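What follows is chain A.
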Amino acid sequence: MSEFIKPTPMPRKYFTPTVIFLSVIALVGIIFVFARLIFGIGTVTNLSNQYPWGIWIGIDVAAGVALAAGGFTTAALGHIMHKEEYHLITRPALLTAMLGYTFVAMSVAIDLGRYYYIWHPLIMWNGTSVLFEVGICVMIYLTVLYIEFLPIVTERFIGRVNLPGLLKKYNNSVDKFLRALDRGLDKTMFIFIIAGVVLSCLHQSSLGTLMVIAGPKMHPLWQTPILPLLFLLSAISVGLPMVIFESVLTSRSFDLKPETPILAGLGRMIAPILFIYLSFKIGDMVIRQTFVYLTEFNTASVMFVIELVLGIIVPLRLFMSPQIQRSPLGLSIASFLVIFGVFLNRLNNFIVAYTPPYQFTPYFPSVGEIFVTAGFIAIEVLLFRAFVMIFPIVSVPQIPAVHKTKFSIRGAK
Partner candidate 1 sequence: MANQSRRNFLKTSALIGAGLTGVSSKPAKAAPNNILDENRMGVLVDTTVCIGCRKCEWACKTAHNLSAQSIESYNDRSVFKNMRRPDDKTLTVVNEYAAKGDDQFPVDVKVQCMHCDKPACVSACIVGAFSKEKNGSVIWNGDRCIGCRYCMVACPFQVPAFEYGKAIQPEVRKCDFCFDRTKDGKLPACVEICPMEVLTYGRREELIDLAHQKISLYPDRYVNNVYGEHEVGGTSWLYLAGRDFHELQFPKLGTNPAPGVSEAIQHGIFAYFVPPIALYALFGGVMWLNKNRKQDEHKEANHE
Partner candidate 2 sequence: MMNYKIFIWMLIVPFVINGQNKISGNHSTQNLTCSTCHSCDIPTKENPCIKVCPRESMIRIDQPVTDAPKIFVINKIRETDIYSPVKFSHLAHAEMSGLAGGCRTCHHYNPPGNVIGCSDCHESSRKRTDISKPDLKGAYHQQCMNCHRAWSGSTDCTVCHELKGKEKSQTSVVSNNKKRIHPEIKTPDKISFAAKTKQGKLVTFYHNEHINLFSLECSDCHSNESCIKCHSTNKTASTKTISEKIKHKKCSSCHNTESNCSSCHSNSEAGGFNHKSVTGFDLSKFHSKLDCARCHTSKSGFKGLNNECKTCHGTWTLENFKHKSTGLVLDETHSELDCENCHKELSYSKPVCEDCHDDKSYPNNLPGKRAK
């Protein structure tokens, strides 16, 4: 059966005004990264002994990992559940996850006081440490993501190896190697795919366990023993919205028609997941009777309400509406709200909820921290664009599209 729609590289002009703007931000970010490497963390950040973790962990790492959840949710959907119609969204999601996790690792590295010892956890183990578990899982998962991405590289270059200059004579052997690699990967890929999903489940939840040890330092609205479950549920629920949002953005950026039916299919699955997430969150609040803290008016209670209402309840309602499911704009707004909600949840858990017993100055990220975070996001977007242009990632209709009704019905309701 011939595929009616197929991932292809998108040869376009790379530089657009947006790209130039992002490049500038990326450049400033990189300058601050160098400043941090030369002068130390203290000169660039507002971190202190009271607030050891800032937005580099709260946003770059925690939110970054959560928002890269598209990778494992689509892998689970497309490969484990074997819903072939969603295969075409797995590649962009995979790329997002791969880039996302790469920058998670880089953010961790620059946040580490001794970044050059980042390999220590590989040989120095501490079984009781949640961070150790997260670290190891992320390291392995990142490797798995690279392996999962390899077939895309081989696909791009097999038969097209064209090394410059003197290296030309190796063209043939490189091509042979790629083919061998491709064959080997094809047979073993399922191992990595399953491993990727398992690893994701583990570290997405453990990311929640991270803050459990902070105990009373964390605001009771967030501090709960089921934090790992909430983190896992929220990661799962943000995976598909992330894919939808990205897909709509990519389509717009490359002037493609949004793959509305597939996105609608995805959209229908989000509501139930969001509902489960919401019910656990509310249930937890009721059981621990933390709703009393909502009667106080302070940053914590306001942020919690925003997270709950704008980030879960509103998008849940939106995703339940058939009109929204059919409209790319509606889907992207609802998706954005979920993304925003989970983003805020991570920020809340790691920064807003963190109230040290002895406070001198409350933490607010410094210019340096903000620029580094923004810079990393900018670089990620720029790399995404570059990868999409070089590698076959975005699926483009090859022949006039005809609906494969069989599968889209299956996904409905």
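How were these picked? Simply put, all candidates are chains of the complex that A comes from, given by their letters.
By our rule, a residue touches a chain if its C-beta (ideal position, glycine included) is under 8 Å from a C-beta of that chain, and two chains touch if they have at least 3 such contacts; residues count from 1.
Because the structure is predicted, anything quoted here is derived from the model rather than measured.
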- Identify which of the numbered candidates 1 or 2 touches chain A in this complex. 1
- Note on the structure: As the complex stands, chain A meets candidate 1 at residues 36-43, 45, 47-50, 52-53, 76, 79-82, 84, 108, 111-115, 117-118, 120-121, 124-133, 135, 187-188, 190-191, 193-195, 197-198, 201-202, 205-206, 209-217, 225, 228, 354, 356-358, 360
